[in-house]
Every structure is written in C-alpha cells, then in structure tokens.
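Each remark here refers to the structure printed beneath this line.
The complex appears here without one of its protein chains, the remainder shown in place.
So, chain A:
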Amino acid sequence: MLYRTIALLTALAPAIAAAAAQVGAPAPAFTVADSKGKPVRLADYKGKLVVLEWNNPGCPYVQKHYNSGNMQRTQAAARAAGAVWLTVNSGAPGKQGHMSGPQADAFVASAKARPAAYLLDASGAVGRAYAAKTTPHMFVINPAGRLVYDGAIDDKPTADPADIKTAKNLVMAAVNETRAGKPVSVATSRPYGCSVKYAG
C-alpha cells in the first residue's frame, strides 16, 4: 500500500510539472547545487540565453553525443553565441548515472566538456519541473526567461554516431534563431534516449 501511495505521488508529480514547463511560457525557476556544492539559480542568468542539457554518462545515447564530440562541439558553439550551458543530472541515488560532485567533475574533465556548471538534481525536482524525460533532453531559454525550445538535440533519433553527420542540430538552430530575434522554427521535438532515472 505504501509502495502504491509513493508510486501514485511520483506518477502525479511530472503531470503537474508538465503544465509548468511549456514552450512560450516562462521557464520554471530553480535553485540547485552544482558539482562544487555551489547553489546555482536560473534567475542568475536573466538576460542571457540558457541551454539545459539532461545528462547520464551511462546512457548509450549520451555516449553517442559525447564520444563523437558532438555534445562538446554544440556546447562550444552555444558558448560562442553567448549562451550559458547548464548540464543537469537528475539520476536518483543508486540509479544508473547518479554521480557525486567529484565524480561529475571527473566525467566533465575526461569528456573535455565545458558546461558553465554541472547541476546535481538527485531529488529530480528540476527534472520534473521541466518534464525532462530522456538523456539527452535539451531545453533553450531566451534572455527574457521564456522557454523557446524543448526536445532532442537533433532530428536523427538513433544510437548510431554515424547519423550525427546528416542530422540537423535542433539546439543550435534554436539558439541561432533566438539570437537573430527570430521565432524558433522547430520549438518542440520528441526527445530521444534513455529515460531519466528518477527516484521511484
């Protein structure tokens, strides 16, 4: 009975959150500790483009984009366009991909990634607020704090790195269009990958 109650609560949570995160609406605010233990607030980046990336190093789809260098290249391009890149890990303790601060730093270093911060969201609060479903799952927030993109990193939903060459990078498209003051032409897509390993 207890298990069922918990399952019910966890089943309801993303439903509430899904109503919160919607393209065109203000992006849900959050405060969460990064890998160094420093609290990071979304509000700190008001006036800047923000990219959120959901991460789980154990997931083959994440590996597709990191081992090929595609995620790092996207990060660099976004940074060059003035965007702040936040990598978020919502893996619950004991689940695949859950990491401590030092582990996260080691992963970032070994992958030669350069996010502005690696956020540890073990409770899943941020993930559920955004209804992050997969790793990777990407979000772009415009300088006014509104969500302008919610979906996959690109339009080739496979685990095969060979597909990256021919895929359209939807995150960079959203970043560049927003920067040019244009509406995002593909504002949502189906995120693909492993499910986010939330608690419960």
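Everything below uses one rule, namely that a residue touches a chain if its C-beta (ideal position, glycine included) is under 8 Å from a C-beta of that chain, and two chains touch if they have at least 3 such contacts; residues count from 1.
Heads up, the rule we're going with is that contacts and distances are computed from a predicted model.
**Student:** From the names "Beta-ketoacyl synthase", "Purine-binding chemotaxis protein CheW", "Thiol:disulfide interchange protein" or "Sugar ABC transporter permease", which one matches the UniProt record for the unseen chain?
**Tutor:** Going by its UniProt entry, the chain not pictured is "Thiol:disulfide interchange protein".
**Student:** Which residue among A:30, A:66, A:85 or A:139 touches the omitted chain?
**Tutor:** A:66
**Student:** From the listed residues A:72, A:103 or A:176, report the one that touches the chain absent from this view.
**Tutor:** Here the residue in touch with the unshown chain is A:103.
**Student:** Since one chain has been left out of the picture, which residues of chain A touch it in the full complex?
**Tutor:** Listed in rising order, the touching residues are 1, 4-5, 7-15, 18, 22, 57-61, 63-64, 66-67, 92, 95-96, 100, 102-103, 106-107, 110-111, 124, 128, 133-134, 157-160, 188, 190-200.
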